[in-house]
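Notes to accompany the following structure.
Of the protein chains in this complex, all but one are displayed in their positions.
First chain written, first letter: the chains are A and B, and each begins at residue 1.
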Amino acid sequence: MIWPVDLIIMLLVIICGLGALAVRDLLGAAILFGAYSFMMCLLWAIMGAVDVAFTEASVGAGVSTVLFVAAVFRTSRRTKD
Amino acid sequence: MKTIALLTVLAIGAFLLYGTPEFPAWGDPQAPAALHVSPYYIEHTIEDTAVPNVVTSVLADYRGYDTMFETSVIFAAGLACLMLLRRYQPKTQETRLYRHVPTGITLRIAQGGKIPEASDEFERIDSQWVPYDLIVKLTARLIVPFAQLFALYVIAHGHHSPGGGFQGGVIYGAALILYAVSFDLRSTFRRLSERTAILLSAAGVLIYASTGFLCMLMGGNFLDYGYLAPLLGGDPVMARSHGIFIVEIGVGMAVMAVMVSLYYNLASAGRHDEGL
Partner (left out) sequence: MEDLAANFLTKYNYWAFIALVMIGFYAMIVKRNLVKKIVGMNILQTAVILFYVSIGAKRDADLPIIAHGHGSASHAVHAADYINPLPHVLMLTAIVVSVATLGVAIALAIKIYRQYGTLEEDEIGERIRNA
């Protein structure tokens, strides 16, 4: 029975996505977006798309989080929504 | 505004839900997407290209034309970021700060003063300079070479395991970004300057395109690596395998250089002084 793992990770993906959008601090949003990407990478690994999961692990959870942190560092952490 | 947006989003969701029963069930082997082109790729990849990883052979051989322009898109994005943010400063500045590394003394050199020669003893710093954290610095110094080696392995072993030019290039770029985060941008520029990064990204796309043109010169179609057999040695099947490898190197170079140059421009907001 592999599908419960699948469902739990899908739930975590949606929770992380909502969290990244709901949190009122841009640095927190960047980190939660990294968590979202990593959960998505796990989901694709379960679906058998190993190459896509590999790319997402290095791109989404690695480089794009750094780019978001750089953007927050060079602008401001403040957000109204 | 919010209600309109909510209505639009709900309408989109409703339309997608309405279409859901038409989609194949999850994991259905008879799904229409699995019946037309992909069986050919799966069944012929060994005899056509001798590459067991179907994703690599489709990416760089069967659909190589597509991937070439994907690489060009990445190159163009790197250039766009550079043009949006880069600010060049005049060479002459009033005062420069230098730090003598062994003693930790900071020298303030006024305009016209004698600037220390570039060496390991002196490093140029900015006014908001803070000391590096020792643990972070040492850990990064340990991780970076292994990450780079792993990236090269991922590029070279993409024929037989998950991996390839895109993943390896991103990991190599991430290793350099880790170096830049744990040290500063100036020491990273000494390893890989801005000019080298841009030249490498252009060279990656050039390697890809010129491999295609070489195939045309040898009498085949664009990116038909089988015709490179007289140059690479071996039969056309192995030539296609080697051609995929050459192209993956180009992709890896372009992706690595673009990732690093994106980081250079974003982390210093185009001034290329201090970084994160």
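FYI, contacts are C-beta pairs under 8 Å (C-beta built on N, C-alpha and C of every residue); 3 or more make two chains touch, one makes a residue touch a chain.
Just so we're clear, the structure is a prediction, and the values are computed from it rather than from any experiment.
Here the chain not displayed is in touch, across the complete complex, with A, B.
Within the whole complex, the absent chain has one touching residue among B:Ile74, B:Ala197, B:Ala239 or B:Met253, and that is B:Ile74. Residues touching the missing chain, restricted to chain A, are 6-7, 10, 13-14, 17-18, 20-21, 26, 29-30, 33, 36-37, 40, 43-44, 47-52, 55-56, 59-60, 63-64, 67-68, 70-72, 74-76, 78-81 (touch as defined at the top).
Looking at chain B, the residues touching the absent chain are 1-2, 5-6, 8-10, 12-13, 16-17, 20-21, 23-29, 31, 33-34, 37-39, 41-43, 45-47, 50, 52-55, 58-59, 63, 66-67, 70, 73-74, 77-78, 80-81, 84-85, 160-162, 164, 166, 170, 255, 258-259, 262, 265-266, 269-270.
The rule is simple: only the chains that are shown with their structure count from here on.
Centre-to-centre, using mean CA coordinates, chain A is 20 Å away from chain B. The part of chain B that touches chain A in the complex is made up of residues 53, 55-56, 162-164, 166-167, 170-171, 173-174, 177, 181, 259, 262-263, 266-269, 276. On the chain A side of its complex with chain B, the touching residues are 50-51, 54-55, 58-59, 62-63, 66-67, 69-71, 73-74.
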